[in-house]
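Note that this complex is displayed minus one protein chain, with the remaining chains in position.
Order of writing sets the labels: A, B and C. Residues in every chain begin at 1.
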Amino acid sequence: MVKVSVLGATGYTGQELVRMLALHPEVALVGLGTQSYVDRAYVDVYPHLRQIVDLTCRQTDDPFLIEQAEVIFLALPHGLSVPYAEKGLAQGKKVIDLGADFRLENPEVYRAWYKKTGPTEELLKQAVYGLPEINRELIKKTKLVANPGCYPTTAILALYPLFQEKLLDPSFLIIDSKSGVSGAGRSLKTTSLYSEANEDFKVYGLPHHRHAPEIEQELTKAAGTEVTVTFTPHLVPVTRGMMSTIYTRPLITDIDKIEEVYREYYSEEPFVRIYPQGQYPQTKWVQGTNFCDLGFSFDARTQRLIIISVIDNLTKGASGQAIQNLNLMCGFEETLGLPQVALFP
Amino acid sequence: MVKVSVLGATGYTGQELVRMLALHPEVALVGLGTQSYVDRAYVDVYPHLRQIVDLTCRQTDDPFLIEQAEVIFLALPHGLSVPYAEKGLAQGKKVIDLGADFRLENPEVYRAWYKKTGPTEELLKQAVYGLPEINRELIKKTKLVANPGCYPTTAILALYPLFQEKLLDPSFLIIDSKSGVSGAGRSLKTTSLYSEANEDFKVYGLPHHRHAPEIEQELTKAAGTEVTVTFTPHLVPVTRGMMSTIYTRPLITDIDKIEEVYREYYSEEPFVRIYPQGQYPQTKWVQGTNFCDLGFSFDARTQRLIIISVIDNLTKGASGQAIQNLNLMCGFEETLGLPQVALFP
Amino acid sequence: MVKVSVLGATGYTGQELVRMLALHPEVALVGLGTQSYVDRAYVDVYPHLRQIVDLTCRQTDDPFLIEQAEVIFLALPHGLSVPYAEKGLAQGKKVIDLGADFRLENPEVYRAWYKKTGPTEELLKQAVYGLPEINRELIKKTKLVANPGCYPTTAILALYPLFQEKLLDPSFLIIDSKSGVSGAGRSLKTTSLYSEANEDFKVYGLPHHRHAPEIEQELTKAAGTEVTVTFTPHLVPVTRGMMSTIYTRPLITDIDKIEEVYREYYSEEPFVRIYPQGQYPQTKWVQGTNFCDLGFSFDARTQRLIIISVIDNLTKGASGQAIQNLNLMCGFEETLGLPQVALFP
Partner (left out) sequence: MVKVSVLGATGYTGQELVRMLALHPEVALVGLGTQSYVDRAYVDVYPHLRQIVDLTCRQTDDPFLIEQAEVIFLALPHGLSVPYAEKGLAQGKKVIDLGADFRLENPEVYRAWYKKTGPTEELLKQAVYGLPEINRELIKKTKLVANPGCYPTTAILALYPLFQEKLLDPSFLIIDSKSGVSGAGRSLKTTSLYSEANEDFKVYGLPHHRHAPEIEQELTKAAGTEVTVTFTPHLVPVTRGMMSTIYTRPLITDIDKIEEVYREYYSEEPFVRIYPQGQYPQTKWVQGTNFCDLGFSFDARTQRLIIISVIDNLTKGASGQAIQNLNLMCGFEETLGLPQVALFP
């Protein structure tokens, strides 16, 4: 049993970690850190976990949380992870950060998009971008994982094999993404109220959402040449679910090659499912699971390849992927504790 | 591994069985019966099970389904179970019927409410009402379980300990119940359309819903005297979830006794959770789980005891309870394959 | 054209007033008061009113709001209306209060339920309980209307004719009510977040909700003897809509009499619709309208009469009723500016 703490345990991604870790057969949950609910029983904050989780919340900076755990999950707002990661690493712990602080390899890019200084270069170098389908071997060896953003997970899983195989024009990439409301977190905002979000949908973050450089970084590495993206996120009235509709220009004429490449890269992947041509995934088909489902369509009239990529934003888009990384870092079976059957209907 | 078939596998309760059985560590799913999708892959009907379930649907009356299985689940429309149950029993199989045909012990009552003749008395005598919290020992020994209705599950779990201990006036019982839309099944009805059910709620089945006699039968046995119920079901726009708000008149003045009795009956139950006074369960806290959560409040002004009982209508209200019965009938641990952590948020 | 101000214009009931007043052919909207959005254009707060409303928000206590208007709507949190009502009346204005401060005639009852001192008795005496179907003539003559609560509107319209005609047992009254989420207002609460309220339903306010004494006050007057209610409110995941399922014991055996009395009282009412026996209203059928729809069912087995009463909680339950009162106070046609066609589907 590996001992685990979660810092930022009372937000939605924190809760999603706790929910799943509570059932993980190789994990003992030892500490839950929070700002707002210190000294309160976790089930007072999340009563659905009555008789499942019996821990009491601690202050985020309670040293217990790092000292008593072997693996530390950081589910904190962007910009707050660095000191906790440093402390964890200094004590020889494994750290998985669900925030953005270690995702961008270039500190200049971080500064440009986040308007603040990020981690030191030395720390950055230790961090591995935690997308197991790309970086599995590196993740197994590192002590610091930068868990990918939800939108980038949909985009990179859909695109990196095709860019790596030079099947797509790197100068043409439009990603129209849709997210469920839980992606906005549990903080109190008028726009997150039921009466506002219900029966509504909208665009947000135009024209420059912070997930764009993360997508570009990984796809540029795959393509071996600069990839620039037009990225437009939307909010859709579901609690969970994320879809990216991706518009690309293929450099080949034999479209069957697309499916071949996907199968070559993903047929052994436990959490990626490829749909046959003419079938497209729906968000509900991955609800509560750690799957990324991919489908695609070629529009011969306009010579564009459209790729549909769906995940559950809280699971493969955040906490499920983090547990997948835990499994790799700890030498467990990669699927341990991770749901593969959607809640349907 | 016990071999299992599901007849009526493409309705929502059938699908909920298949979803959960696919993960059950002691079950091998061997056959899926259906009327509408014969010879089609099950994942064509329910694509979220891609790479999880690879069976092809068979005609409901395909002899394979009974011959090759040791346990047969019947998730058929009311009135169709009898011949399949007879065949199963004749071949020495275990049968769990999720319909209403074996729930009412008195054939006259069945005829009065369903306007048709039910099973023979001989068959009826073999059937055990499959509420494990009441009939655990009988269920372990029988080969024919009548799985309770969803509304009766909420009502009987909330009330039978209190009636058994003579704490409630048997002449005063009002049950105001609310169900999610999946309770109406997957059949095509205008009232089940998204655009109709969304942003709406309504009463239905007034004044005489068929679940009333089932509730009365079990509570009358508990009370040792006739209990009659005013029962009003409503439809609420959620996919899953059921709540009964129950109005009763206590015969005692010490209300702490209520909680005591609940704890006495249920503290060892794996799927019943009692809330302390002043806290009330919400349907989302049991979403996807096999829990029945109970809370209560005493209105001193009017001397009425109000009990709140919630379940997931597809799980504890149907298929989860059926698997709980399977576990008992087969000597497995009672919680095997049954979710205890809700999908939240 | 009558000049109108709304104090508390940026909450949901305030917005609902503004929405409808903007189209009212006899109203000129002159002032909008708020705490949180002073000096901001109203369309910045509610962009759907772009090109419809071009006022800028003022501080709630800006004297302009009362001085420049002939009618003042108070859509403030409970307990804050008294000083504004006093100022308005002192300047000879008409005041319609959508809060609770003037609804309870007995100051002791107000103190017991609201834990504070309410208005002076002198002020209370001027207030008319603004349910037009009961108090139409008094409303026409008063300068101070206490607009009813949403739950009491459903309950009193369903019950006062039957209590007045002595058709119901005054010792037996259970009201199981369900409200849409907009009833909780626009203030920021975790329980009002989309991800929490969506796909959930729950009870709240047990065992003593503040709307109970308001219901009892009006029904006791109708019955001529004390009526006590068991009242249980629930939250249902729709934005708008409210239903009360009301359990009563009739003192008569000829149930047709119920419909007769309803028709006698309501056949000329522009905003009450009676459904024939066997048909029951749904909340969506009144969405956006000022209707209260009523249906009923007699359960001969248990001798109980069940009444279903539905409204849109923001319209007939608050702002629509307030405009109905404005029409009466100003001598306009009672239906002016009030929607009678639901938004459906």
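Please note the rule applied: a contact is a pair of C-beta atoms (placed from the backbone, for glycine too) under 8 Å apart; a residue touches a chain by one contact, two chains touch by 3 or more.
The structure presented is a predicted model; accordingly, all values stated were derived computationally and were not measured.
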Residue of A:26, A:67, A:176 or A:334 in touch with the missing chain, whole complex considered: A:176
Selected from B:198, B:279 or B:335 as touching the chain missing from the view: B:198
Hidden partner chain, touching residue among A:148, A:241 or A:339: A:241
Option touching the unshown chain, where B:181, B:229, B:286 or B:305 are the choices: B:181
Missing-chain contacts mapped onto chain C: 12, 15, 19-20, 22-23, 46-52, 182, 186, 199, 239-240, 273, 275, 279, 281-282, 284-288, 293, 340-345
Residue ranges of chain A at the interface with the undisplayed chain: 174, 176, 178, 195-196, 198-204, 206-208, 228-230, 232, 234, 236-241, 243, 245, 247, 280-284, 287, 297-302, 304, 306, 308, 345
Interface residues of chain B (partner: the chain not displayed): 12, 181-182, 186, 188-190, 192-199, 237-239
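Assume only the chains that are shown with their structure count from here on.
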Chain centre separation in whole Å, for chain B relative to chain A (CA means): 37
Whole-Å separation of chain centres (CA-atom averages), chain A against chain C: 46
Multi-partner residues of chain B (each touching 2 or more other chains): 199, 239-240, 281-282, 284, 287, 345
